[in-house]
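Contents: one structure, followed by commentary.
Of the protein chains in this complex, all but one are displayed in their positions.
So, subunit A:
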Amino acid sequence: MSITEDQARKVAHLARIAVDDAALPALSRELNGILHFMEQLNEVDVSGVEPMTGVIPMRLRRREDVVTTGEMADKILSNAPDAREGFFAVPKVVE
């Protein structure tokens, strides 16, 4: 499999990273180099092997279903590039 410039543009958009058209040839070349390297994985017989979900066998711990924290809107907003009246502010989303 190899990535065309069009596919590179599509991947960049899916990743929400702006890429100039002029940068697409180099980007697709780099991505292809990495994907080519990954293709070694096709040599491995993985029949009957389950994909690993957790490296240490453990049951996810459970806790009481109770509120443990909250009431800290100011702290949560303190690092926002734009916060107004207790909310994160973003450019207009709905026309």
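Everything below uses one rule, namely that contacts are C-beta pairs under 8 Å (C-beta built on N, C-alpha and C of every residue); 3 or more make two chains touch, one makes a residue touch a chain; residues count from 1.
Here, contacts and distances are computed from a predicted model.
A.B. asks: Tell me the UniProt name of the left-out chain, picking from "Sugar ABC transporter permease", "Glutamyl-tRNA(Gln) amidotransferase subunit A", "FUSC family protein" or "Solute-binding protein family 5 domain-containing protein".
C.D. replies: Going by its UniProt entry, the chain not pictured is "Glutamyl-tRNA(Gln) amidotransferase subunit A".
A.B. asks: Would you indicate which residue among A:50, A:71 or A:85 is in contact with the undisplayed chain?
C.D. replies: Going through A:50, A:71 or A:85 one by one, A:50 is the residue touching the chain not shown.
A.B. asks: Spell out, residue by residue, where the missing chain touches subunit A.
C.D. replies: Interface with the chain not displayed, on the subunit A side: 1, 3, 8, 11-19, 26-27, 29-31, 33-35, 37-44, 46, 49-56, 58, 60-61, 63, 72, 75-76, 78-82, 88, 90-93.
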